[in-house]
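As you look at this complex, bear in mind that one protein chain is not there, while each of the others sits in place.
Letters A, B and C mark the chains as written, and numbering starts fresh at 1 in each.
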């Protein structure tokens, strides 16, 4: 079954869908291993992995490459953050074709101008005109080949400080334009703002949220409010920075990795995540004319 | 000062040089922040980030791209793992030109055949003929423009189970061919094997080690043995896998990130690592004709 | 219909299939426009476009990127030259997955060692052991998802001066291993050598030829001999070098392009090949909330 079909089924079945952010194939594979329903190919995480601002500095090319690597690494659906669509309707059409061809299950566009700046940076948030963004949604819908390839519209009105009415007006307009789902974004420290939106929404399209700042609300509570998807968008990269700083400092200070060996996975688990067992199996399967490595030796690492 | 000059100075000054492995710009930046002397652009880590075997499956193109991203992210020297040189002498010549042009300070080639398999996977290790590898070293030296761009020869004789004499013979041959330094690799569980090499070596070239398996030996002890560079080659990725599994599982189980918020860095630190403060500064510096974001707002995140 | 299905139908219907070499999307689009049945994504042409030797210097990454660009540019099938499979069976498995995911209709592997050198360069041609190459074919077959994705085995025995018997032996072995078609390559100045092969072949698999040096034989004659595919592999790049030299010299000498304006296509045809008419149409289709360019103006170029 295609990734798009798998994602559509998740939307059609009861229960909240849980996505987690990643910036490379490894994060996507661990997301699937742990049990997440899908991967959020995050522009914040990808740009952070390059130490470049999440401000349309990296181009669609790098975001697409990482999304494609995630698709290859896992069978759970990959949903790609596509900023504001990388430009105008022509960029959006190109974007949809490229991400669909890469095996991504859905793309998410936000109603900001290009170049955008990450939603958690105050002072830079500027919305695109509503009709212009609605046109992008229509262009995206027409550009997809597979009707299960989902077009998610991200409403940034609350982020830009324009209030509930503007957020609702835009969400309705994007549903009218054909958006498959609405991501309503908020950077409030507590859930009140987003709950206010839930209470005012008619659920004419499924709702998606990103509780980065208002993290006290649980998936169960969100589901009770009618939310269909919850995304933990940036916790992977925030975990990595903390963990690398600790490991690197400890090794440098101690002059040895001895003290952290028990706190990090052994090399064998890295090799396993890389598919070394499959390579080993293929080594024997296609060993015609050559002497394969003795089984007892090549078993060692796994 | 160029990265190659900085690395050469480190080699000429007393004291052991400490490198740590990375697979992207973020790891390189944290390495510098923590105080490491340089970054080891690791093929194990990079291939693991793609969940592909460290077996010459990814090509020079992807390894070069990551090394280049690391160079841009930090001012400490980047030393790039280049497998067995990606083929024959012609590939080596091309490789040296490309990595030098990318601003990398040194490349490290190992004396195995192409395609190679990661040295910690038993049963796959096959050495290249000594003279063939010596030719690659000579070709690499002739191909560099900057004499400070270092060519490191990695001796895999101990890894391949060929013993101390073969290791010494090869190390001497590679020094004779012009290698700037020798990386003597061992996958023994304890330091005895590598110490045996130290005691037999004439130090006609600086020595580099990778204490992944024999991690009980300290940098101070290695320095006392005359070792010039110690590389912690894979602890970053091993840290990340453990940490991501824990964070992802905790969030999925709890249905919220509330319980791990204090254990991961806040968004502000991610934004800072991405260079948002510099972007903010440039916003004001080049605001001609536009209204920059109010200073009080854009200060918020930092 | 998928590109693989379209190619399979061409093989199942009577008549010789005509392919022409290309190194980018533009060449592929012109191939389709002119009426060729498919595009040969040529490693010779692609490496020449980089001015790098056709000797496994560029990696699979660059060859894949160009093949993918060709797939996007045209609906005729793209058949990709994949050298000797970029390494061993593990590289072949990765290669098949990547090229199939890119929408390529078939891959062609030659039975030479890695790194290979272009078949028209004497003195460098070394064959892989027969059984080793047969294993690659089996691995490739197992790796494909779509049974219509074709695996073409290219026999280089005549190129390597090993004679008809070796060529036949290898061709039969590769058919036995499951190859969907055999490309029998010859660099003889006249067709005698290849005709000798035709006469000795049992046509247990379709035959493909590349009449670069023995170009006097026609497609009609090849068809009469039972050949299924003829590939004009390098005439595009050879045309381009001649034509660019003439245009560039004429402009430089004359100090103006006036003398060659009638011999090159007008800008409007370049814009049309780029899809400017479609962009223009989309401009009007998705003009909500904006004033589209007046129709009379944007018609001008087409």
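Just a few scattered comments:
What we mean here is this: a contact is a pair of C-beta atoms (placed from the backbone, for glycine too) under 8 Å apart; a residue touches a chain by one contact, two chains touch by 3 or more.
The shown structure was predicted, so the numbers you read here are calculated from the model rather than taken from an experiment.
Only one of the listed residues, C:141, C:195, C:219 or C:285, touches the absent chain: C:219. For the chain left out of this panel, the touching residue among C:54, C:83 or C:132 is C:54. For chain A, the residues touching the chain absent from view are 52-53, 55-57, 59-62, 86-88, 90-91, 94, 114-115. Mapped onto chain C, the interface with the missing chain covers residues 18, 20, 24-27, 29-31, 33-36, 44, 47-55, 69, 72-73, 117-118, 120-124, 211-212, 215-220, 232, 234-249, 251-252, 254-258, 260-261, 263-267, 269-271, 273-276, 279, 283, 293-294, 297-298, 300-301. Those residues of chain B that touch the chain absent from the view are 72, 89-90, 93, 97, 101, 103, 129-132, 134-136, 138-139, 142, 279, 282-283, 285-290.
Convention: only the chains that are shown with their structure count from here on.
Centroids built from CA atoms put chain C at 38 Å from chain B.
With centres taken as mean Cα positions, chain B sits 28 Å from chain A. Touching of two or more other chains is recorded for residues 72, 279, 283 of chain A.
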